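Read through the structure below, which is laid out as structure tokens, and then see the notes.
One protein chain omitted, others in place.
Chain lettering (A and B) follows the sequence in which the chains are written, and residue indices restart at 1 in each chain.
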Amino acid sequence: MNLWFEKLVGKENISSDVVDCEVYSTDGSQIRGTTHNVLWVNTAQEVHQIVLYAKRNKMDLVPRGAGTSLVGGTVPFNSLVIDFTKMDRFTIKDDRVIAEPGVVLDHLNSCLRDKFFPIIPENSAVCTIGGMCGINATGIYERKYGRMSDWVEDVEMIDGTGKLRTYGNEVLGTEGIIGVITKVTLKLAEIVIERSMDIFKCETIEEVVDKLAHVQFHKHILAIEFISLRAATLCGLETKYYLVLEYDGLEGDIKDYDEIQRIRAIRKNVFRRLAEKGFVYREDASFSLDRLGELLSWLEHKGIPSFGSVGSGYLFPCFDERKDIREFYGYIKEIRGAIGKVFGYGILKKEFVPDELKEKLTLMKREHDPHEILNMGKVI
Amino acid sequence: MASVDKCILCGLCRQDSQLLTLTGKETLTARGKAILIKKDVLDKIFYIDPLHNSTVRNCPTNVDIAEEVRKRREKMVEEGMETVANRRMIENIRQFGTPYGKLRKEEITEVYS
Partner (left out) sequence: MFPFFKKKFLYFPGCFTTTVLPEIVANYEKILDSLQIPYIMLDDLGCCGAIAFTNGYKQDFEELRGKNIEIIKDKRIKQLVTNSGNCMQTFALYYGFSVQHITQVLVAYTNKFPVKFEEEISIYDSPSLPVYEEPREILDALGFDVIELEKNKDQSLLCGCEGGMIQNTPELAKKMARSVFDMCTTKKLVVIDPLAYYHLRNNAPSRLEVIELSEVLL
């Protein structure tokens, strides 16, 4: 097998070395799987040949970008791992970008001038376009810009039958279980020229909920970010609940560019500050706004710091011990919230896949990967 | 700064990894090395490392990867697994007090860092 792959991708792009297999056996979820072969791909043609080979030989394939999945989306189970890091080329054509799956988001945006790609997850400095398509990523500006599927025009994908085809955005969010993406056409947004911010420091949860209800439908809001009292304390901020509003206009009181950047940096560093204090396990909770108050009270009572895009209905509670997370899951189910809408489902969150989505993915899996060679054990 | 026990495999070190940029290989990132150290692996891969914490500038748990890799090299030396070039270097230091021994500038064919 190795000789065949060597001929396809070159000796330097295949490894069965213990060190490579160890490293590629895990991802951001810290779940350990197993792999005996890692391939680094450079072209769609190579990927196509690999999928056809895997189909003939009934092998499981795990496509991998940055490997930052928090839910085990790229953990192999005796699978062949395909690393897309080297497929990082893109071309810009007016208000479109044609990108290979290994393109890193921040790098893409740093190369654009009057436009930008507006889906910006927390780990935009490392996450790849392919991975973002896999989980139909969202970002802090979901209120205005929506999710990945709103900005993907088409996707070139090789499915588990070995067919290379162009799809619409209906394949986003399938977490690599129906096909391997080789190219994505992205739509670009106009750069927001005028920005401003407001910061509300609230004494109580009730104040947070009231304020949110008050500003929720303001038409120029780009993002409404929240930092809980517990999180603020741990981060060395004033002991308050924070709501940070960002506008695509000059409505906010804070208009100075440097000050806006400073506040953005504080917000971006919240998880880092929490992780330094041992709160390293991040969850993604979605909720309806009428249950936000209850959720925040429960978290404060338990001493669990949280932050998130409450304007889009997401919160990221952070735990210092995995064992406490089960209780949280139970509570989320109680308030009819959801888990997995931001980080995906992978292996860890399979129990939270909504029935409708499970049904849809099962049908797609049957159609596009009837031999089950793609990303075994994930999502469904 | 922290030991590799604190590495949460978030992958944020990828953004500052020049070795990743040059090779595309996760194994050469700080996260890759941390995974291997956690598994108590001894391998020449630990000599493919600049031993500098610029690669963990954005690490949320401040892993001191440079020190961790350096300590791994100590273990490699204990097991007699150092590189051939390093062996030459240390033999010179032991014999002459410097890595270049008694060589003059024009005789030097190998430098060390």
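Please note the rule applied: a contact is a pair of C-beta atoms (placed from the backbone, for glycine too) under 8 Å apart; a residue touches a chain by one contact, two chains touch by 3 or more.
No experiment lies behind these values; they were computed from the predicted model shown.
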Which displayed chains the unshown chain touches: B
Touch with the omitted chain, as defined above, among B:C7, B:A34, B:V56 or B:M76: B:M76
Contacts of chain B with the absent chain, listed as residue ranges: 18-19, 21-23, 47-52, 54, 66, 69-70, 72-77, 82-83, 85-86, 89-90, 93-94, 97-100, 103-105, 108, 110-113
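As a convention for this text, only the chains that are shown with their structure count from here on.
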Residues on chain B engaged by chain A in the complex (per definition of touch): 8-12, 14-15, 20, 24-27, 31-32, 35-36, 39, 41, 43, 45, 58, 60-62
Of chain A, residues touching chain B in the complex: 18-20, 22-24, 26-30, 40, 66-68, 83, 85-86, 104, 106, 123, 125-126, 271-272, 275-276, 280
